[in-house]
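The complex is shown incomplete by one protein chain, all other protein chains being positioned as in the whole.
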Amino acid sequence: MSLVELSHVVKRFGANTVLDDVSLEVAPGEIIAVIGRSGSGKSTMLRCINGLEPIQDGRILFDGVVVNDPQTDLRALRQRVGIVFQSYNLFPHLSVEKNITLAPRVVKLMPETEARELAREVLRKVGLEEKIGAYPDELSGGQQQRVAIARSLAMRPQLMLFDEITSALDPELTGEVLKVLEAMAGEGMTMLLVTHEIGFAKRVASRVVFMHHGKIWEEGRAAETLSAPRSQELETFLNAVLH
Amino acid sequence: MIREFGFIDLLYLLGAARWTVALSAVAFIGGGLVGLLVALMRVAPFAPVRWLAMLYVQAIQGTPLLAWLFLFYFGLPLVGLVVNPWIAAATAFAIYAGAFFGEIWRGAVAAIPRTQWEAGSSLGLGFLDQLRYIIVPQAIRIAIPPTVGFLVQLIKNTSLAAAIGFVELTREAQITNASTFRPMTVFVIVAAIYFAMCFPLTQWSRYLERRLHVAR
Partner (left out) sequence: MGDDLGYRFNFRDVFAQREFLLEGLLLTLQLSFLAMALGLLVGVTCAALRLYGPRPVRALVATYVEVIRNTPLLVQLFLVFFGLPSLGIRLDATTASIIALTVNLGAYATEIVRAGLEAIPRAQIEAGVSLGLSRLQVFRYVVLMPALKVMYPALASQFILLMLATSIVSQISAPDLFHTASIIQSRTFRDFEVYIVVAALYLALALAFRVAFAGLYQLAFARR
């Protein structure tokens, strides 16, 4: 059974149709790279999956739960879906440790000591265990992004969403973040990444989804589709990105 | 002798509003002149001059306006000046507003990046010329919204002149209340008159603020 299922999803911002009859299925363990021009609807699609954006038509299922149903408890759902943003969104007034332990403590009511151990564990995974007492403004962009990933991992989600998480980073800092993503993929996490890193997508993703004008224009096995695009639009896009 | 509140009282109140406007205007001009001096002193290249201006501003901003009104009303006669509420009020407001205008305008000048000054000095312009041709024209745009905002404060503050017997709108209200004993009616009308004067200016200040940010 698929973990995420979008059926004929339509999303509008005012008069602007951002998602135009989008259907997608994500099986557990898949690594899906979502690529396309800005404005093609990629980030919006991601944000609809955990309910940050409402949809006007269609249905989104996460592990059998209807996301766009007003009766759905989005809080419970969001504990199982992690999302990492382009601008990291760490809480500036809290230390790295407190950033990570906040949700486990107040949502899952985890005791303090257990939460601290959890924080160490996820920080070890992203290679930043020694920064546990630091504050976000003392960290580089790449470090902050890795802490953001750790923060989401601490809730032990079934699905991780990544919204262009390397786009705001200096080029030399993207490598450390991509390494963390590769490790996560290797451990079997289901991941949906909106990204511009085509090389990374070829290497690590199992499937690629190319979005254009709010529709899924082309999709297929990552390595094949990116080396030999079938549609003109994807070819043009790849040429523009890989100059 | 109590009488009914009538249309004539409304006319008296509106008439007194003239003096509110007049005093506000005098305060604005007088305060503006003092403020200009203070702002110039605050950016002068001589430390003692800057310090003097800063002390002045700190002193004014740390004391009530009422104190200055009373000080000038009772104090000026001591140095031989014949004083009436007009002179006392005008002087007190000029001193008071000057400190605040000085701060606002200094802030506007400080908002101009250092690079503008450097551009001027590298063209060979002296301090005053830099101010005059490069800095001030840019600073004025930034200074207008808060200046208009403070004008609103001034108009409201003129009500305090009533305390030294200056017959502006609030004093007239007290007088009217004393003879008609309709405090709700009188003071609500007076509040409405102040609102009619202040609210348009407040809105204008907000509009100017928005336009400024759009332009930058």
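Letters A and B name the chains as they come in the text, with residue numbers starting at 1 for each one.
Going forward, a residue touches a chain if its C-beta (ideal position, glycine included) is under 8 Å from a C-beta of that chain, and two chains touch if they have at least 3 such contacts.
All values reported here derive from a predicted model rather than from experimental measurement.
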Contact residue for the chain not shown (choose from B:P77, B:P113, B:P137 or B:G165): B:P77
Which residue of A:V9, A:L24, A:L61 or A:I83 touches the chain not shown here: A:I83
From A:S43, A:S152 or A:T166, residue that would touch the chain that is not displayed: A:S152
Missing-partner contacts on subunit B, residue numbers: 59, 61-68, 70-71, 74-75, 77-80, 152, 156-157, 159-160, 162-163, 170, 173-174, 177, 182-184, 187-188, 190-191, 194-195, 198-199, 202
Positions on subunit A where the hidden chain makes contact: 50, 52, 74-76, 78-79, 81-83, 85, 87, 89-93, 102-103, 106-107, 135, 151-152, 155
